[in-house]
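With one protein chain withheld, the remaining protein chains of the complex are depicted in position.
And then chain A:
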Amino acid sequence: MTATSPTQAPSTAETVINNIKGTEEPEVADKGAETETETDADEFEDNGIIDHTTFDQLLEMDDEEDHEFSRSLVWNYFEQAEKTFVDMDDAMEKLDFPDLSRLGHFLKGSSAALGLTKVKESCEKLQHYGNRKDAAGVESITNDEAETLIRALLVQMRREYNEAESYLKVFYDGQE
């Protein structure tokens, strides 16, 4: 599925992001925004897509030789995430920052529960930006700054989600 946010936004947003991010620590999620999406399976392991401690705990709850529980959970997550992205785009159209923050928090929870590290971190940023705070949730930012940051973040988040979705689909295809 394609992102609906403007493709021109990131270059302007990156300038704003770099200006605001002066005191922020670099995060894995930011690397993802600046590089091409990797498709090699080996790269997935080192790209911080999945927190294996969390994901393995889910797999341990599957019945023996059957990944039906975790598989249906993951596919439920895909459905939930897709719907949440649509809601995020709708909220962005209306510049409804509180709603964007709430949606970020909501998806953060389930992303974290599945061990989807990058998506979870981006959701957390969305939660903060929607509250008109910086990525760490500490310093206040203006509405214009929040709008620019969120537009770029939605594109980044979608890319990270697609990466995680591909990884999980490859994983479960390999289990059949």
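As a working rule, a contact is a pair of C-beta atoms (placed from the backbone, for glycine too) under 8 Å apart; a residue touches a chain by one contact, two chains touch by 3 or more; residues count from 1.
FYI, contacts and distances are computed from a predicted model.
Entry comment: the absent subunit's protein name, as recorded by UniProt, is "Sensitivity to red-light reduced protein", drawn from "Centromere protein I", "AP-1 complex subunit gamma", "Sensitivity to red-light reduced protein" or "Geranylgeranyl transferase type-2 subunit alpha".
Of A:I49, A:M92 or A:L114, it is A:L114 that touches the chain left out of the display. Between the chain not shown and the residues A:D66, A:E79 or A:E139, the one that touches is A:E79.
Residues 51, 54, 57-58, 61, 68-69, 72-73, 75-77, 79-80, 83-84, 87, 99, 102-103, 105-106, 108-110, 112-115 are the ones on chain A that touch the missing chain.
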